[in-house]
Structures are given as C-alpha cells and as structure tokens.
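Missing here is one protein chain; the remaining ones are kept as they sit in the complex.
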Amino acid sequence: MSDQIPAVELRIAHVFFKNHRVLEDLNRQFPSRSVTAIFGPSGSGKTTLLRTLSRMNDDVEGFRVEGRVLIDGENIYSDAVEASRLRQKVGMLFQKPCVFPKSIYQNVVFGLRHRDGIDRKAVPEMAENVLREVRLWDEVKDRLNEWAPNLSQGQQQRLALARLLILEPEILLMDEPTSSLDPRSAEAIESLIERHAKLRTILLVTHNLEQARRVCGEIVFMDCGRFLESPPVQLPPPAGEELLKKY
Amino acid sequence: MLKPTGLLGVVLAVVFLLPPGACLAAANNKILVEGSTTVIPIVSRAAERYRSIHPKVRILTKAGGSGVGAHAAGTKRADIGMTSRELTLHEIDRYKSAKLQTHILGKDAVAPVVSSEVYQTGVRALTKKQIGDIYLGKIVNWKEVGGPDRPIVVIDKERHRGTRHVFMKYILGDAEARAPGARLVTGSNNEEQTKIAQSDSAIGMLSFAWINDQVRGLGLRDGDRVIEPNLESVRDGSFPIARNLNLVTAGPPQGEVKGFIEYLLGPEGQKIVEESGFIPLGETHR
Amino acid sequence: MKTALLNSHSENLRSPMFWAVSTSALIALVAGLGLLGFLIIESVPVFSRQGLGFLSGTEWFGPDEFGAWPMIYGSLATAFLASLFALPIALGSAVYTAEFLSPKPRLAVKAAMEYLAGVPGIVYGLLGMTLLAQWVRNVFDLIDGNSLLTAGLLLAVMILPTVTTLSEDALRAVPRRYRETAWSLGMNRVATAFCVSLPMALPGICGAVFLGVGRALGETVAVMLVIGGLDRIPVPWFNLFAPGQSIPSKLGREAAEALGGGYHWHALMALGLVLFVLALSLSLAGRWFLTRQRSA
Partner (left out) sequence: MEKGILVMLRAFTLIACGLLVFVLSAAIVRGLPAIDAVFLTAESKNFGLEGGIFYQTLGTLILISGAAAVGLPIALGSALFQTEYLRRAPRLKKSFRVLMDALNSAPTIVFGLVGYLVFGAAFGVSWLTGAFTLAVMILPTMQSSMVEAFEALPETYREAGKSLGMGRGAIIRSILLPQCFYGAATGLFLGLARAAGETAAILFTATTFSGVTIPESASDPATTLQTHIFTLAQEGLDPRAAENAWGAALVLLTLVFVLLSAAMWIRSRLHWESAA
C-alpha cells in the first residue's frame, strides 16, 4: 500500500441542489490516516457530504459544488479529474448493502475485473484475505459459489465491505454502515475500522455516539448542512439523542 | 447475452455491410416484371415454365396495374413493365429518356360485367349509352334498364388501370373520364371480380379472362344487334372494347430479358396466352 | 449541453462504450428527424404550387392538381367512428378489470389484450373483407358492405386493446386510499369505480383514447380492403354508410404508380405528411395526458 495516504480537505465548500443550498461553509481538514466520525441528526447533510466526496451526485440534476474539495491537494471537481479514477482511491460503503445478483465470490472480485495490473493467480487469495478481514470467511468459505442476495443483511454489508477492501481504497467513506445490522456484524465492522485506522483515511457517518467514541479519533458534529463551530465533545449521550429527535 | 464488444461489432458490421451490399446488387440474373394484373397470369405461368428450361434465371412478378407497369419500366425499377393498354401521352412524355419500347403479347377485350343475380333477371346486354349513364350516375336502379328494382352498385377501377382506360375510352369517349356514379373503386382484376361476386347488384368492367358464372359478361346492344362478349367476336373484330396486352422495356431488351420476351412471343409463350383466356398474336382480323 | 452530456469531464470521450452508444443514439435521432424531414421536403412542391388548396381540394385528379380533402375526411370519419365504437367496450372492460378482478384473471385479460393488439392488420383485413363487410351489408340492408362504417367498425376492434390496456393502467394508478375512503363513506364498489376512480383517471383515459385514435388513423391494409376506395365525400356528409377513402388507404393503393418522383409522388408524400402530422399531434396529446395522469 502506498505511503501517500491522502488527506481530505474542504475549503469553504458549498453544495447546491438546484438553487437550494444543502451544505454550506464547509471548511475543514480530515488528516491522513485518521478516523473521523461525523455525527448529527438526520437531514443534517452527513450523507450528502460523503456522496460529495466520492462524486456520487454527479448525475443528479442541478447538483453543483462551489468552493474547493481537495483530496491529496487536488480539487476533485476540476475538469481534469475523472470520477471513476477518483473513486478508485475513494471507496464508499452505503447504509444499505447492495450486493449484485451473483455468487458470493463473484461479488468479492467484482471491482477487480475493471482494474489493470491485477495478478489473476493472486485473486483467490486476495478474496480470502478480505473475507477474513471482515470476519465473513468462516461463514461463507464452503459456499462461495452461492447466490449472494441470499445472505443476511449483516453478511451482505460485510460482503460489500470486503468487495471494497479488495480494491485497497486509500480513503474509506462509510455511511452509517452498521445502523441496521446485527451486533455481530456491527462488531466486525467496528473492529475493522479500528484495525485500519492507521492504514487509511476513514470518514464514518454515524447516528451512534457511543460507536463514534469507541472507534474514532475525532468527532465532527453537523447540523443544518454546517459543521458546528465548537463541537460539544463532552455532550452526554442523552443530549445526543435529543438532538436526534429534534428532526 | 450481447457483450458490448459484440454490440460494437454489430454496429460496425451494419455500417460496413452497406458498400458490399450495394456491390452485390450489380451481378444478377433476375428479371423483375411488374404491372398489369391482366397480363400477370400469362407472365407468371410463363415464368414457371421458363425456369424449368433455364434454371439459372429467376423471374419475379409483381402486380400493380398498367400505370405501375409503365412507371416501373420508365424508371427502370423493373426490367419489364406489363400494360394492358397503350402508353398515355403523359407517360410517353414523362419517360422519354427511358426510350420505352412496347412488345405486343396478345389480345384481350374488356366487357361490362354484372353480378350473376342481375344477369339471371334478364339483363343480358346494354347499350353504350346505358352503361355510360350508369357510370355517370344518371341511371341508378336496375329497373331502368329492364332489371330488378334494386339500386346499382357501380364498381369503378383505379384511374391508372389499363382495363379502365380502354373501357372508359369506349363508353365515355375519354380514357380518364370521371365516373360520378361509382360506388366502389377497386384495383386488380381479382379484387373487382370478388366485389362483384359478393354483391347481388353490381356492374363493373373486366377482362374476358375473369368472366365466370358468378360474374357474367354483358353483350353490347347496338340498335337491334347484340355483340356477345366472347373471344369469337374479338377475333372477327366486332367486339369494340378490345386491346393489346403489352410488355414494355426501357430500350431494346438485352440478355436474359430478351430471351424471356422472345419465349413469350414464340409458340410456347403464345400457347400460354391462349391457355390464360386471351387471344394469341396473329389470330385477329385487326 | 455538452457539459451536461459529458459531465464536464473527459472520461466519456475515451470510452468506446460512449462512442458506440452515442452513435446509435445519433442514428435513432437521424431516423426520427429524417422521417419528418423527408416528408416535408418531398411535399414542398405541392404546397408551393397549390398552397392550402391541397388540403381543401375535393378532386384527386392529376396530373397537375390534387385535392386531399376527401381522404382527410375519410381518415377523420373512420377514426371518429372507431373511437365511438371502441370506447364503451374498452372503458367497461377497463373498469371491470381494474376495479373488480383479482390479480390472476386481471393478468389474463391484460395478456388477451396484448395478443389482440398483436394480431396483424392484414388478418383483420381478411376478416373484414370476408365477414364484416357482408354483415354490415346484411344488417343495415345496404347495397354494398364496403363503407366508412365498415372501416370504422374494423378499426374499433383494432384499437380496442390499446384503449383498454391504457385505461386500465390509468385506473390502477389511482391510489388505493381514495377507494378506501369512499368505501368508508359507505359507497359500494360500483359507485366507487364510477364516482371516484373514473374521474380521477380521466386524464389517463383521455390519453388512452387519443393514442388509440392516433393508431386508427395510420392503419393501412385492413382499411384498404373494406373502405370502398372512393375519393369522395359522401352526400350528405354524415352518411357513413357510404364508401370513402382514408389517407393510408389512398397511399397504399396509389403509391406504386408514382414511386420515387413526379408531381403525383409529391402529392402522395404531402398526403403522408398530413397523415403524420394528424397522427403525431393526437399521439403527443395522448402522451401528455398520460404523463399528467402519472404525475397527478
């Protein structure tokens, strides 16, 4: 893995849908090799932030970014940057797992088919490694050719994560990855985040303040499309819950 | 499953198929014959037999009417056009550059025809004036000409059709005359024959070869004399609505086309003309 | 437009997929515009010589002047008749299928309509010529069965599945909560269907009818065999038992005679243009109604 793990930086960035400003005045650096939790009520713009960082909204009508969104010091919204190249560096895990209607193994190696310079012979081993990483190997090693959509929700999410890890993304964006999972799967993902904290730049959107405190070096609070100026780090859990209920 | 490379391949294949396709068009041994539905039975029968002698030649026939025949030959869409009338001045003028040549294939006549129901009530012959008045809409009921008390279903043909040309030229004195009395307009001989047979009070115009016991030909009354609609009266020149059946080519026929026309004009072909219910060449007094 | 297409990045330009896909889109575009373009270009001589007299002229009698009015009249009359005959049956079966049938028989009806819509026009023509024309003659005691009415009846059968299916879709698109509200107010299913669902589905049903009529306008071979082929407006004009001529039937009968060039050909192409414009406006109106229904 490259030593040059890029940092993510937002410089007075605004995000618009049509004329509606959904994110504003984002001004912050997420340092390289760190885990940052983004915490806030629903509708505060957390998901939009992650989707902006991986240019997921390119196809959305009226989507527009002002200011600068820098990854590795380069503005990702400049014309020179190709979305799919960018996304090879920036992997994103969605809240709801989306596995392709194919076998488990085919799902794990799905992204590899479109990468150059992959040693074909090494692929099965890579697959095994990432499946071990997400603690799925023991559960599926005997049925790699079975239909992936038949897995449980938690298994599917871990599969989606493995599918991402095999590509070794330098930045990992995770959008509430554990919100609808069984404890076992959630635990597997959390422990992976902890283990990878020094390997990648990880942004984790979460609703769960406990989780944020457990696995993240830093917590960023968001509300109404802004980062809160003075993050109330000492906020007790009940207050966090209240903030949630507000919306 | 169509892979994108395959998709691209198909797109390219389509694009690159065009030029060779156009080249293929050049080398061919087929003869396309198009036009009059009166002549088509002769040509198709002849084509079937000609093919047994010359298996390599393919003769394709297409119906459409004399106007289509002249147009197809004039624009060189077809190798041979079939017409059951002479070319009109308009056509000669329009296809001047094609140097159309006419080859007479045989002789035919057009009779006024009626539904068998009308024929059975005693309408066996009409005068030229009566037929004209029927087509002009002045006579609208069969009882006015000695038939049953039933309105007349007047069946006209499309204006470019050869049969209509010769019929109207005789009846109304103008090949392209309007027929305000008409109730239906039909195209091919077969279509007109069918519509007349389906009706019980129709009048129309058909080549002799289409007359049968459901569609009866009428005699032409001239004073006391009645000229019967049969081949005899055509042969002796007394039946007035007679015509030539023609093949039209752009310029003198060449190669396979020439061979086929010679076959048609020769003894074999003329036998087919006769079998089809027409009069072969050299058998009339006119 | 360019930026919208390329997402302001060069990625697409280098992808063979982009080129393959946009080439085929371009071909489709050319096909669509080319069709209209050719019709317009080919009918220029007619409109420049005759102007709107081409539309209002009642005599189709070349070689230098043609009048399209009898054909336009015939097309409109048969299409009107077709919608008149098809509408009650189509609407009735759409209401019954959408409101009263359980899923399985409902799917069966839908499938039957799809098959019925797939029956080739020429088979309808054969039926019309051998059966319908005779029935019309006998039932209405006409001297001949080939008439505008016969063509209208035949077209009614041909557009019935289109109108039924689309109306049924429109009715199904009415949210269930409206029906449930009506039921909770003590309305029975029939009343609900006619007083709640039907009015709410009205735009969609209008769309269905427009699309159906648009289809009826364009039908060629079936009409050609039963309409009578007479280029004349009946006397009196509403006498639909009289024979007539529709635009496609005229084109089908005469095109071979003039294929490719000459004033006659241009006149036929102008006729084709008139037909296309009529069918197009009906169909676009129909689509507009259908989208209105969907967004409502």
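Order of writing sets the labels: A, B and C. Residues in every chain begin at 1.
As a convention for this text, contacts are C-beta pairs under 8 Å (C-beta built on N, C-alpha and C of every residue); 3 or more make two chains touch, one makes a residue touch a chain.
The structure presented is a predicted model; accordingly, all values stated were derived computationally and were not measured.
Visitor: Considering all chains of the complex, which shown ones does the missing chain contact?
Guide: In the entire complex, chains touched by the missing one are A, B, C.
Visitor: Any idea which of C:V46, C:L142, C:V157 or C:A182 touches the chain not displayed?
Guide: Result: among the candidates, C:V157 touches the missing chain.
Visitor: Going by the contact rule already stated, which one of C:P16, C:G51 or C:P199 would touch the omitted chain in the full complex?
Guide: Once the missing chain is taken into account, the touching residue is C:P16.
Visitor: Out of C:L55, C:L76 or C:V119, which is the one that touches the chain we can't see?
Guide: C:V119
Visitor: Taking the entire complex into account, which one of C:G74, C:P203 or C:G218 touches the absent chain?
Guide: Within the whole complex, the residue contacting the unshown chain is C:G218.
Visitor: In terms of residues, what is the contact footprint of the unshown chain on chain C?
Guide: Missing-chain contacts on chain C: residues 1, 4-5, 7, 11-12, 15-18, 20-25, 27-29, 31-36, 38-39, 42, 88-93, 95-97, 100, 109, 111-116, 118-127, 129-131, 157, 160-161, 164, 188-191, 194, 214, 217-221, 225, 248, 251-252, 255-256, 259-260, 268-269, 272, 275-276, 279-280, 282-284, 287.
Visitor: At which residues does chain B meet the chain that is not included here?
Guide: So the residues of chain B touching the missing chain come out as 1-4, 7, 10-11, 14, 18, 20-22, 24-25, 27-28, 30, 32, 34, 40-41, 44-45, 47-48, 58-63, 77, 187-188, 190-191, 193-194, 197-198, 214-215.
Visitor: Tell me where the left-out chain touches chain A, residue by residue.
Guide: 54, 56, 58-61, 82-89, 91-94, 96, 98-101, 110-111, 113-115, 149, 160, 163-164, 167, 169
FYI, only the chains that are shown with their structure count from here on.
Visitor: Which chains touch each other through the most C-beta pairs?
Guide: Per chain pair, the contact count peaks at B-C.
Visitor: If you take the mean of the Cα atoms for each chain, which one ends up farthest from chain B?
Guide: Relative to chain B, the chain whose C-alpha centre sits farthest away is A.
Visitor: Between chain B and chain C, what distance separates the C-alpha centroids? Give it in angstrom.
Guide: 34
Visitor: Using mean CA coordinates as chain centres, what's the gap between chain A and chain B in Å?
Guide: Each chain's C-alpha centroid was found; their separation is 80 Å.
Visitor: Give the residues of chain C that touch two or more other chains, as numbers and ranges in rising order.
Guide: none
Visitor: Scan chain A for residues touching two or more other chains and write them down.
Guide: If we look for residues of chain A contacting two or more partner chains, we find none.
Visitor: What does chain B use to touch chain C in their complex?
Guide: 4, 7-8, 11, 64-65, 67-68, 71-72, 75, 77, 90, 94, 150-153, 156, 158-160, 178, 182-187, 195, 198-199, 201-202
Visitor: Which of the residues in chain C come into contact with chain B in the complex?
Guide: These residues of chain C touch chain B: 16-17, 20, 23-24, 61, 63, 133-134, 143-146, 228-231, 243, 245, 253-254, 256-262.
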